[in-house]
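What you see is part of a larger complex, with each chain still in position.
Letters A, B and C mark the chains in the order given here, with residues in each chain numbered from 1 onward.
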Amino acid sequence: MTTVADPPALRSRTPLRRRTRGPRRWYRLISPLALLVLWETAARTGVLPEEKVPAPSLVAQTGWRLATEGQLSEHLLDSLTRAAVGLLIGGTLAVALAATAALLRIGDNAIDPPVQMARMLPHLGLVPLLIIWVGIGEELKISLVALGSFFPLYFNTYAGIRDIDQRLVEAAKTCGLNQWERLRHVVLPGALPSLFLGLRLAIGAGWLSLVVGEQVNAQTGIGFLMMEAREFAQTDVVVFGLLVYAALGLLSDTLIRIAERRTLAWRRGLQAT
Amino acid sequence: GGTESGASADSAPGKLRIGYQRFGGLSLAKARGDAPDAEWSLFESGPALTEALKAGAIDIGQTGEAPPIFAAAGKINFKIIGTSEPVPQGEAVLVKSAKGYRTFADLKGKTVALNKGSNVNWLLVKLLEQANLTIDDINVKYLKPAEGRPAFDSDQVDAWIIWDPYFALAEQPGVQILADATGLANNREYLLAAPEAVTGKADLIRSFLAKYRATTDWGIANPAERAKILSPELKIDEATTTRALARSAKPLTPITPEIGTELQTIADGFTKLGLIPVEVKIAERIDEQFNEALL
Amino acid sequence: MATRPTGDLTVQVTGLRRAFGDTVVLDGADLTVGRGEVVALLGGSGSGKSTLLRALAGLDPEATGDITVPDHYGVVFQEHRLLPWKRVADNVALGVPGAGARARALAALTEVGLGDRGDAWPAELSGGQAQRVAVARALVREPELLLLDEPFGALDALTRLRMQQLLQRLRDRHGFAALLVTHDVDEALLLADRALVLEGGRIAEELPIGLPRPRHQDDPGFGGLRRHLLDRLGVPAA
C-alpha cells in the first residue's frame, strides 16, 4: 500500500487558511488608489498637462475649498435628497409594475410593451415635455431621477421574477401558501439578487438623470455645481465633481454589498459546496 | 493648449478648423462655401465651443461676449482676433402682453428666466441698474434657451430675457418686447483663435477672415437672399429668419483696445456677481494682427 | 383492515390524461384512495408516477380528467424542493399557521432525526438530510392526505427504517391517507394497504396487501406478494 501505479497524478492538498472575510475587503481599494497615484504621477511629470486635466492634488485643494466654504455639503445634500425621493418613487413603481407584468399574463401584455417603448426615450428630449407637465421646480428633478431609475429596476425585477424556479413555487403552493404569501416567501426572496442588481444600476441611472435635471433652474446640487463649472470652464471643479460621483459609486456599491451579504447569506452556502 | 493640441494643429497644416454656432455669422460663410477646405464643427453653445478650443479640436470660432470671459477664467489659452458691430437689439426681455407690464421695473417681485452666465446675464445687470433694483427684487430662474421657451410659454415664468434666434422664435402673438439692450449693452460677437493657429495658420486665418467679412457685408446688402440661404440651415421659417437677422447680423469690425476695455468691464462685473471666482485680464487676450483683414 | 375502501374516499381520479406534445404519459388513469388508506404506487422509470402526483396536487393545469382530492394535503416531491433562502426550520414551518409554528417545525425535525439542524441552510444538508426535511415539511401540517414521491429514496437502511416506522406511527395517530410512490417493493409491502402498478398510462395492476401489522420482511406471505409484484414489474426471478 505504498507506491502508486502509472497514470495516476498526485494531487496533494495542504490545508488552506480559513477564509477571513474582513481584511479582504481592503484589497478592493488597491486598484482605485493605484489609479490615483498613476494620475498624480502623470500630472507631476507633465505627461498630463495641467490645462488638460488638473492633478489630483489640485483637485483635492479645490474640493477642500468647496467643502470648507460650506457649499459642497449643501449641494451634496440637495442632490442626495432629490436622488433618494426620485429613487423611492421610480423604484416603487418599477417593482410594482414589474411584479404585475411578470406574474400576470394580462399585466405582461398591458404593461410591458409601453415600458419597452418608454425605455429608449432620451431624458434630454423629455425635458421640454416635463417642464410643461410638472414645471421647473424640484418635481422636474425628481421626475427625471424616477424615470432614470425606473428602467433598470423594472427589467431586473421582471427577469428576476420570471427566472424563479417554478418548482419552488409549486412546493410553496402545496404548503398552502396563498398568492400573497408566495409573493413574500418565494417570489421576493428568489428575485432579491436581481432586485439588488437592478438597484445598483438604478442608483447609477438615477444620478445620471439628476445631472440633466440639475441643469434646469437649479441653484444647488452636485450636478448643478459641476455643469456650471463646465460652462465657466473650471476644469478643477468639474473633475472634483466627477470624483465625488466616483466616490458615491464606490460608497453605494459598498452599501449594497453589505445589504446583499446580510440578506443573501444563504447563497454563500450555495457557492461554497 | 499643450504639446498635443499643437501636434494636432500641425497634423493638417493646410486645413483651417472652424467652430461655429448655428445662428452665428459663420453659418452664412459656411453655407456660401467661403472655406470649402476647412473643417467645420457645429457647437450648441459658446462654452461648448471654448471647450473644443481648449482641447485643440478647432482653430478659430465665434461666440458671444460671455464665453471668452469664462474661458479666460478657466485658464484656456486663446486670442480674440476680431469682433462685430454692437447688436443691442439682438437680445430682449419678453413678457406676455396680457399681463400688462410696461417697464422692466414692473417686474419687481416677478419671476424672470434667463440663461446664467451669457450675454443676457450682463443685460440683466444693466436693466436692474437702470430700474434701480437689486437682484433680490426679482425672482430669477436660470434656464437654458431650450428650457426657457416651454417655461415661458406655459406661464411658469413672467419674463424671459433671451437673444436671437430664440428671441425671434418666441415673438408669437401675445408676446411683447418689454425692453432690449439698446443703450445698456453692446452685445457683440467675438472671433476667438487658438494661439497655435494664430502663429501656425496665420495666412489661412487672414484669407478666411477677408472672405468672411465680405460675405457678411453681402448678407447685410441682400437680406432676402441671405434668409433664403440660411432658413433651411437654421430650420426656421424665412420670415422669422429675416426678422432675426435684420437686427442681429452686424458687420465685422477690427478688435481694438477700447473694445478690450469694454469686455474687461463686463468681466469685472461678472467677478463682482460671483460668476467667476477670480479676476481675469481679458483685455490682454486681444490680438490685433488680423485687423486689416476685417477692415 | 380494509383492503378496499367502500364509499369513504379521500382521493378519486377518473380518466386522468396528460400528454407532453405527442407523448401520452397518462392515458385515462383511474385511481382511488380511501380515508386513512396507504396506497403504494409502483411503476417503471418514466412511467408517469410523478406526473400523476403533480396532477393530484393540482399543479398541472394541462392534465385533464376528474380529480377529487381533499383541501389539506402535503406533498413530498421527488427532489426536495426546499427554499434555499430559508433556514431548515423556516422551510418546515412554511405556511404553518399560528404562533406555535416554529415549535412544531422543530418537533417535526426532531422526529426525522434533524432536531439540531434547524438553523442550517438547505444547501448545507446532505442528500438524505434534505429529503428528510422535505418529509418533515409535509408531516408538520398534519394533512388528510400525503402525496409522497419516493420520500425515502436517498436514505440509508437504518434511517429509512426509522422513517418508515415514523410514517406508520404518525399514520396510526392521525389516520391520514397516503399515496406513496416507491421503487422498493419491500417498502410498499411494509407500509401500504394496497399497491398499484402504473403501466402504459393506466393503473395496470391493483394488489391488496392483507398482511397483518406490524409487518416484517420475513413474515409468511411477504415473499409471495413480493414475487408477485416483482413479476408484475418484470423483474425475473434469479
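Keep in mind that, in the parts below, a contact is a pair of C-beta atoms (placed from the backbone, for glycine too) under 8 Å apart; a residue touches a chain by one contact, two chains touch by 3 or more.
In this text the structure is predicted, and so the values were computed from the model without any measurement.
The shown chains stand for their kinds once each; the full complex in the file has the makeup A x2, B x1, C x2.
Convention: only the chains that are shown with their structure count from here on.
Nearest to the global CA centroid, when each chain is reduced to the mean of its CA atoms, is chain A. Centroid to centroid, with C-alpha atoms defining each point, chain B and chain C lie 85 Å apart. Note on chain placement: the centre of chain A and the centre of chain C lie 47 Å apart, centres being C-alpha means. For this pair, chain A with chain B, the centres built from the Cα atoms lie 40 Å apart.
Taken residue by residue, chain C touches two or more other chains at no position, since every residue touches fewer.
Across the assembly, chain B contributes no residue in contact with two or more other chains. The residues of chain A lying in touch with chain C in their complex are 167-168, 170-177, 181, 185-186, 189-190, 192, 264-267, 269-270, 272-273. Within the complex, the chain C residues that touch chain A are 54, 57-59, 72-75, 77, 79, 81-86, 94-95, 121-124, 137, 141. Per the touch definition, chain B reaches chain A in the complex via residues 1-4, 45, 47, 50-51, 54-55, 70-71, 73-77, 113, 116-117, 141-144, 146-147, 149-151, 153-154, 156-157, 275-277.
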